[in-house]
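Excluded from the complex is one protein chain; the other protein chains are retained at their positions.
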Amino acid sequence: MELNPQELVFYLFALLTIASAVVVVTIKNIVYAAFSLMVTLFSVAGLYVFLQADFLAATQVIVYVGGILVLILFGVMMTSGSLDLKLKLERGQLFWGGVVSLTIFGLLLSVITNTPQWENVDIGASQEPTTRKIGEMIMKEEYLLPFEIASILLLVALIGAALISRKEVRDE
Amino acid sequence: MLSLMIFIPLLGMLVVLFAIRREQEELAKRVTFIITLIPLLIAVFLFVDYDRSAPGHQYEEDMMWIEAFNIRYHVGIDGLSVTLVLLTALLGPICVLASWKIDKGIKAYLALFLLLETGMIGFFCALDMFLFYVFFELTLLPMYFLIGIWGGPRREYAAIKFFLYTLFGSVLMLIAMIAVYLKSGTDDVARTFDIPTLIELAKTPGHALADPTFQIWAFLGFFIGFAVKVPIFPFHTWLPDAHVEAPTAISVILAGILLKMGTYGLVRVNFAMLPEGMDFFCNGEGRWGNSLAILGFINIVYGSLCALAQTDFKKLVAYSSIGHMGFVLIGLAARNESGLTGAILQMFNHGVISAMLFLLVGVVYDRAHHREINGFGGLGSKMPIYTGITTLAFMASLGLPGLSGFVGEALSLLGAYSKFKVLTILSTAGIVVGAAYFLWTLQRVFLGELNPKYEAITEINGREIATLVPLGILTIVLGIWPSIAIDMFREAVSLLPLVQ
Amino acid sequence: MTNIASIPYFIPEIVLVVFAVVIILYDLGSKKTGGNGAAYLGLIGLVIAVITALVIGSEDRSLFLGMVRLDSFAMFFKIIISVATAATILFSVRSSELDPETKGEYYALLLAVTLGMYLMASSTHLLMIYLSLETVSLTSYILAGFLTHSPRSSEAAFKYITFGAISSGTMLFGISLLFGMTGTGDIMLISSKLGEMFSQGNVYPLAVLLSITFILAGVGYKIASVPFHMWSPDVYEGAPIPITAFLSVASKAAGFALFLRLFYSGFKSADASIDWSMMLAVVSALTMTVGNLAALPQQNVKRLLAYSSISHGGFLLMGGVLLTSEGLQAILIYLIIYLFMNLGAFFVVILIANEVGSETIDGYRGLVSRAPLIAVSMAIFLFSLTGLPPLAGFAGKWILFAAVIKEQLYWLAVIGLLNSVVALYYYVRIVKAMFLESSDDTESLSFSPGSLVLLLIFVVPTLLLGIYWNPLYELSRASLGKLMG
Amino acid sequence: MPVVPLISIILVAPLAAFAFFGLLSLTGRNYARQDLVSTAAMLVAFVCAVLLFTNVVADPDKYSHDGAEIHSLTWLPLGSVNFSMGFLFDSVTSVMLLVVTIVSSLVHIFSIGYMHGDPRYPRFFAFLSLFSFSMLFLVVSDNLLGIYIGWELVGVCSYLLIGFWFEQDAPANACKKAFMTTRVGDVGMFIGMMMLFTKFRTLSLYGTDGIFALASNLTTADMTWLSIAGVLIFCGAVGKSAQIPLHTWLPDAMEGPTPVSALIHAATMVAAGVYLTARMFPILTADSSLFIAYVGAITALVAATIAIVRFDIKRVLAYSTISQLGYMMLAIGAGSYVAGLFHLTTHAFFKALLFLGSGSVIHAFHAAHHAHDHDHEHDHAHGDDHAHGDNHAASFDSFGIDPAQDMRHMGGLRHKMPITFVTMLIATLSIAGVPYIFSGFWSKDAVLVEVLYRAISWNSVHHYILFSMAALAAVITAFYMFRLIFMTFTGEPRNQEMHDGAHESPWKMAIPLIILAVLSFPIVNKWSFEKYVKQPAQPHVHAPKHATYDASQDVLHAQLGLSDAHAAEDAHSEDAHHDAAAGHHNPDHDKAHNIVVPLSFVIVIVGIGLSALFYYWRKISADAVAARLRPIYTLLWNKYYFDELYDGVLVALTVAGSKVLGLFDLRFIDGIVNGVGVVVQAGCARVSGWFDNTFVDGLVNLVARITWSIGGRVRRVQTGMIQNYLLAVVGGVVLLILIFRALF
Partner (left out) sequence: MSLQSYLVISIILFSLGIFCVLTRRNAISILMGIELILNSCNLNFAAFSRYVTPPDDISGQIIALFGIVLAAAEAAVFLAIILAIYREFSTISPDETDTLKG
C-alpha cells in the first residue's frame, strides 16, 4: 500500500493521539499521565490542522496546553502533599469500567461505520484560513449570543473558582 | 341545605381553632357539641322532610367547580344517603360527649373531629365522583391524627397502617375513576363525573362505559378501594389495630361510619354504575361468579372466628365488625330486593350497634384501664345498668330478633340464599359463632364471681348513659319497626339494577 | 430575527446579567457592613426581569438567528424559575448556614444560574442548549460547594461536578453525532431532517438512538431521572439547604423545559422507528420507584426530600412519556404545584435547621407542641407531596394520571399510584415525629414574623390550588402555545 | 269477642311490665313491687286468654281449623316482596294462650314466695314478664318470621333466667350452653326458612299465597326438597325442645331458679318446639314425619333411661321433660297433631306442678339449710356434674349436686309437707299414666294409640318400632317418677338435720300447686280437646300402601284440603289421620285402642310396682342392681356420654390443632371444660386469629418488609463513591441503548 507523506503524517498523529491517550489512562504515575495528556492534546491539535481548522488548532494548543494542562499540573503539585501519586485500581470497578467502555466503543464503531450520512463523503475543497470567518460568525452572525453567554460563563467560572479557592486563604 | 350541613363542621373547626383559647377546654367541648348538633338537626329535618315516594335524589345542589375536567360541585341525597347522613350526624354529638374525658390537646382533637365530620357527611352527599373521592380521602388525614395522637400504646403503628391500607385502596380506585371519566365521553363529547349521568351512560347499550370488559376492570379498581374500607378479607388487618388503638369516640366513628363508606361506595358505584362488572362477580356462574359472595362468607365466618379468639374486649368488637360487614357483602352479592335492603339496613344498624359496643368498651376501659376480657368477672353485680345495656347491645349485635341487628342480617341472608345456597348456609355458621363470642364475653366479664379487684368499680354515669340511650332506642325501634328505615330507601333500591 | 433586533426581546436576561454585576460591585463596596442588600438587589433584579418579560409578552419569536426562542412555553418556565429563585433568595436571607461575607457572590451566582435556566427554557440550538446547561451546571457546582468549613458541602460539589462533567460530556458527544448526521444544530431543522431521513430510509437507527440517548444523559442528569439520579441525594444533602431547595425545584423545572422542548419539537419525528414513549415510560417508572424506595429508610430530612424529589421527577416524566398535549399540560401544572409544596417543605427544613440545629427526623420530634404553625404547615406540604386531597398535590397527581390513563398506559398509572402509597410512608414518618412523638426539649420555638409570612406564601397556594385548580389548567394550556405544533 | 284488641292486650300487658322495669333501671333504681306489676299483667293476659277462648267455644267449627282467623299487616315492605306480621287466632292458639297464661300466672304467684328476699327480686319478675310476652308473641304469630322472632326472644329470656344467679359459675355456664345449643338448632330453622322463602317468596303460613297453600301444590319432584326444609325447620324444635342430640342444655338449665324451670323449661318454651312442629304440620312429608317420629321416640326412651339414675330432683324432672317432649314429637311425627298438642297441654300442667312441687321441697330444704348455717350458694357452685367427667362409683356420691336438691338427703317428707306431697303425687300419677283418673293417661294413651294405629293400618315396621319404644319409655317413666316420690316423701328421713328444718311452703306457693293439681285431672279431656282442635291436612303424607303417587288426586286434595279439611277427609278417607280427628269409627283405630288401654294398665303396674320394690318396700337394693349392671349404670349415669362426646371431640380437635400450630396451651384444656361448643370454636378461632396475625397481616407486613429491604438495597447502591455513580450512568446509558436496540 502506497502512502503519501500527508497520510503518513496523519497516521502518525493518529497513532500518537491514541497511544498517548492509552498512556494517560493506564500509567500509574499521575505526573507522567499529565505529560502524556499533553502529547494527546498536541496530536489532536495536529489532527485539527489536517481538518483545515487552523484557528481551532491554535486555540487547542493555547488553551489546553497553555491553560488546562498547566492547571492540572498545578493541581497535581498542590494535592501531592499526603497523596501517593500511585493510582490504585480496584478490580470490580476496573472490570465493569472496561466492559462498559468496550461496549460503548463497539456501539460507536457500529454507528460510524453504518451511518449512511458518513459514508463516502467527498472531502470538500481546501478552504481559506478560517480565522476571519470564525470571527465574523461569532461577532456578527448566529454565534453572537453563544459567544456572549460563554463569556458570562467564563466570568462565573472565574468568580466561582476564586471563591472556592479563596476559602483556603481564609482558612489559614 | 346540604352544603350547610357539610360545611358547618368545617366552619366549626375554624371557630374552635382560632376563636377559642387553649385554656378554655370546657368551652371548646361545649362549642363543638353545639356545632355537631346543627348537622344533626338538619339531618333529622331531612329525614322527616324527605319525600319517600319519589325516586332519585333530592335537595340537589349543582354548580361548576373545575371546568377543565367538567368537575362539578354536585350534592344531593337519596334515601340511601339520608339514612347514613343521619347516622353520621347522630354519632357526631355522641362522640363529642364520649370524648369529654380527653385531656391532651382537646382543641386540636375537636378540630380534627369536626373536619372528619365534614368529610363523612360530604362523602354521603356527593354526587360528583371527583367530589366523592375528595371527601373519601378527606377523612383519612384527621383519622390518622386522631388515632395517632390520641390512641393507645401502639397508636403509631395502627395509624400508619390504617393510612397506608386506605391509601392503597384509594389509589386503585383513583385509576378506575379516571378511566370511567375518560370513557364517559370523547374529546368531542364532554366527559363527566356526574354519578347519576354515569349511571345512565353505563346502561346505554353501545356506550363505551357499558362495555363489560371495561366494567369488570373498573369494578375491580373501585372494589379494592372500598374493600379496604369495609374491610373485606384479606384487606381487613388494619381494622383490629386501628380500632383497638383509637380512642373510644374514634373507634365509634371508625366502626359506625367509616366502614359504611366502603359499603356505601360499593352500592353507589360498583352496584349502580357498573352493573356488568357486578354481574360478572355475582352472577353465580363461571369462575368468578361467586367471588363477592365468597368474600362475604369469608368475612362472616372468619371475622366471627377471629372475634372468638380475642381476649381484648375491643379487638373482639372490632373483629365482630368484620363479621357483620360480611352480611352486607353477601346481601349485596344477592342483588335482589331483600338482599340489598338487608345489606343497607345492616349498614345502618351495624353503625348504631357497633357504636354502642365501642362506647361500652370505652366505659369499662375508663374505669379498669385495661380491656382484657379474662381480667374482669362478675361486673354484673356491681354495674347492673351497664350490664343491662351491654347485654342489649350484644344481643342486638348477635342478631336477636326484635332488635335491629336481626332484620338486616336476616334479609341479607334470605336474599342471598336464593342465589348462593351453599355459601349462605355456610355463612349461617356466623350466627352461631357470633352468639358464642358475645355470650362467652358476657360470661367472662359480667357473670361469675366478682373479681375482687373491682370491688370499688363505679356504675356507668349519666353522661355515658346519655351517649348510649339514643343508640339503644334506635336499636329497639328499628328492630320492631324497620320500615321506618326501609321506607326511606325503598325507592332508591328499586332504582338499582336488581336481578330477581 | 437578527441579533440587533433581538435585543429588545432579550431584556429580561440582560437585566439579570446587569444585576449580577451590580451585586458584585455593591458587595465590593459594602463588604464590611454586611446586611442583606445584595439579596434585595437580587430580588429587585428578578422582579424587574419578570416584569419586563411580561411586558414583552410571549408572542412566538425566534431570536438571535434561531439560537433561542421566545414563546409562551419559555415564558412559563421563566416565571416558574424566577419564583423559585426569589424564594431561594428569601430562604438564603433566613438561613444561618451561609457565610455573610460571601453573600454578594452568592446572590450574583444565583442570578447567573437563573439566566442559564432562562436560556435552557428557550434554547432552540444544540450549542445554546449545551451552553446554557453548562452555565447552570457550573454555577450550581459552585453554589453546592459554597459552604466554608463544610466537608459535606465540598464533597457535594465534587460529586456534582464529576457527575455533571461526565454527563454533559456524554451529551456533547451525542450532540456531535447528531450534528454529524443532520449537519445543523437548530433543533427545528434537526427535526425536519430526521423526519426526512426516516421517511427516505436513509438512516442508521442505532445512530439516532445512541445520539439521543447520549443527549438524554445530559438532560436526565438535570432532572435526576434514573440512572442519572445518583448525584442528587448526596448533593442535596451536602449543599446549603436553600440551594438544595433551588436545585430540587428550579433546576428540575429547567431540565424539564429543556427535555420537553428537545423531545417535543426536536426528536418527535424520530418517533417512527424508535419507541421513545416506552423508553421514557420505563425510565419514569424506574425513577419514581427507585426514588421512593430509597427514601424509605432515610433519617436525614434533606436526603429524604432529595429522594422524594427524584420520585417526583419520575412522576413528571410520566407526563412526558405520552408526547401528548395532555401530558405536557400535566407536567406544567404539576411543576407549579410542586414548586409550592416542595419549596415550602424545604423552607421548614431551613427553619428547623436554624432553630433546632438538626436535619434528621429526630430533630422534628414533638414539633407540634413547640411550633404548631410550622408543624401543621410541614404536614400540609408533606401530605400534598403525597398527593392527598384536598391539597394541591392531589390536583397535580390527578391531572398527570388522567393524562396517563387516557393513553391507556394503565401499568404505568398503577406503578405510579402504588408509589404514592410508598411515598406516604416516608412522608408520614416526618409527620409522625412532629405530631405523634414528643421531644425532651419542650420549650416553644419562636420564628420571626417574616419567616411565618413567607411560610404562608407557600401554604396558602398548597391549600387553595387543591380546592380550585381550574386556572392552572387554563394557564398551562395557554403556555403550551405552538410547542406541540 | 274481638280478637285483635284482646291479643294486643295479652301481648302489651307483660311487655309493659317489663318496659316499666327497664326504663326505671336506667335511672339506677328498681320498683320494689315489680312482682305485683308483673303478676297483675299476667292475670290480665290470662283473663283475655279466657275471653278469647269463649270465641272458640262459641264457634268450634270455625276455629277448630288451623289458621282460622288471621289479622296481618305489612311489616317489611320491600317492594315486590313483603314481609308481614300479624295475629293468628285459632283453637290451637287459644289453647296455647290459655296454657301459657295459666302456667305463667301461677308461676308468678309461686315466685312471690319462692324468690322472696332475693337481691334481684324485681328483676326476676321483669324477666318473667319479658318471657311471657315473647312466648305469647310466638304463639300468636301468623308467619314464620314472627315465630322465629318470638322463638329467639324466648331463648334470650331463658338465657337471662337460667343465668339469674350469675355469680355462680354453674348458672353462668348453663345459660350460655342453653343459648348456644338452641341457637345451633335455630340456624337450622333459619336455613329452612330461607329455603321456603326462596321457593315461595313469602314467610306467611296461611292464606292463598301462604306457604301451606303453595306447598300443597308441589309435585313429587319437590318432595325431597320439602322433606329437607321440613327437617330443617324441625331442627329449631330439636334445639328448643331439647330433643336428641341437642338435649344436653336442658338438664343444665336447671341451674336457674325453680319457677323458671317450671315455666320455661317444662311447660312453655320447650313446648314451643312441639308447637312449631305442629304448626308446620301441613308441609311435613312422609319422610320428614318419620324422621321427627324417630327423633321423638329415641328422645323419649333415652331421656327416660337417664332419668332413672339421677339423684338431683330437678334433673330427674328435666330428663322427664325431655322424654315427654319426645312423646309429643313422636305423636306429630306419627301424624297425630291432635295427640301431640293434647299431650303438650296436659304435660304443661302436671310438669309445671312437678317442678313447682320440687321447688317447694327445695325451698324448704334451703330454709333448713340456712338454719344450719350452711352457705348453699357456695355448695352448689359446681352443680354441673358432667363437667368433672367422673364416671366411677365413688363420685356417684353427693358430689356436684346441691344438697337441697339431692333426693338422697330427702325422705319422709310427706308428713312435713302434706300439700306438696299430695299435689306432687297427683302429678306423678298423671305423668305415669294411671288410667282414666288422670289427664296424663288420656294424652299418653292418645299418643300410643295413634302410633299403633299407624303401625296397624299402614302395616309399617317403623311405627311398630316406634310404638315399642314409646311403650317402654312409658314403663320407665312410671318407674322413675315413683322413684322420685318414694325417695322424697316416703320412708325415713335420710338427713335428719335438714329434715328437721323443712316445713310446708307458704300459701303463696301452695295455691299454685293446688290449682295445677286440679288441672292434672282430666279437666282438659280428650273429647273436648278433639272437639276444638281439628287436624289439618297433610297433602304430602300418604300411607305406604299408596305406593303409586296420584298427582291429580293430590291437586284436588290441595284445592280442597286447605279450604275445607272435612272435604279433604272425604276425598281421602283412607288417610288415617283424618279419622283420628273425625272419630273412632275406623276399625284399625279401634283395634289400636283396644290394645293400648290394657297395655296402659300393665305399664303402670309394672312401672310403679318395680319402683315400689326398689324404693318403697326396698325388697331389692338399687345399689346391688346398679353394681350388677355396672356398665349400663355407668352409661346411664353419664347420660350416654353426650356431653363427653361433644367435649371429647372438641378436645381431640383442639389438641391436634394446637399441636400443629405449636400453640398448645394448658388453658385450652381448662377452657374446654368450660363449655361445649364454645371451646372448639375457640380453637378454630385461635387458629384463625393466629392465621390473621401471622399470615394475612404477615403477608402484608412481608410486602412492607420487602419494600423496605428493597429500599435498603437501593439505598446501599448509593455507596457514596462517585465512580460507582458514574458507572451507573454510563452503564445505564449503554443498557438503555442495548435494550431498545434489542426491542425495537
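Each chain gets a letter, A, B, C and D, in the order it is written, and its residues are counted from 1.
Convention: a contact is a pair of C-beta atoms (placed from the backbone, for glycine too) under 8 Å apart; a residue touches a chain by one contact, two chains touch by 3 or more.
Predicted model only: the values in this text are computed from it and were never measured.
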| item | value |
| --- | --- |
| Visible contact partners (per top-of-document touch definition) of the missing chain | A, C, D |
| From D:4, D:721 or D:739, residue that would touch the chain that is not displayed | D:721 |
| Missing-chain contacts mapped onto chain D | 715-716, 718-723, 726-727, 730 |
| Touch residues of chain C, complete complex, unshown partner | 126-127, 130-131, 134, 138, 141-142, 145, 150-152, 154-159, 161-162, 165-166, 169-170, 172-173, 175-177, 179-180, 183-185, 233-235, 237-238, 297-298, 303 |
| Touching residues (missing chain, whole complex) on chain A | 6-7, 10, 14, 17-18, 21-22, 24-25, 30, 33-34, 37, 40-41, 44, 47-48, 50-53, 55-56, 59-60, 63-64, 67-68, 71-72, 74-76, 78-79, 81-83, 87-90, 93-94, 96-98, 100-102, 104-105, 108-109, 112-113, 117-118, 121, 123-125, 127, 130, 133-134, 137-138, 142-143, 146, 150, 153-154, 156-158, 160-162, 164-165, 167-168, 171 |
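Following the convention adopted for this analysis, only the chains that are shown with their structure count from here on.
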| item | value |
| --- | --- |
| Chain whose Cα centroid lies at the greatest distance from that of chain C | D |
| Centre-most chain, if every chain is reduced to its averaged C-alpha atoms | B |
| Length of the line joining the C-alpha centres of chain A and chain D, rounded to whole Å | 102 |
| Per-residue multi-chain contacts in chain A, two or more chains | 107 |
| Two or more partner chains touched - positions in chain C | 206, 210 |
| Touch-based graph of the chains, sorted into line, ring, star, complete or other | other |
| Contacting residues of chain A [partner chain C, same complex] | 107-108, 110-111, 114-118, 140-146, 149-150, 152-153, 156-157, 159-161, 163-164, 167, 170-171 |
| Residues of chain D that touch chain A when the two form their complex | 723-724, 727, 730-731, 734, 737-738 |
| Complex interface listing, chain C residues touching chain B | 383, 386, 388-390, 394, 398, 401-402, 405-406, 410, 413-414, 417-418, 420-421, 424-425, 428, 432, 435-437, 468-470, 473-474 |
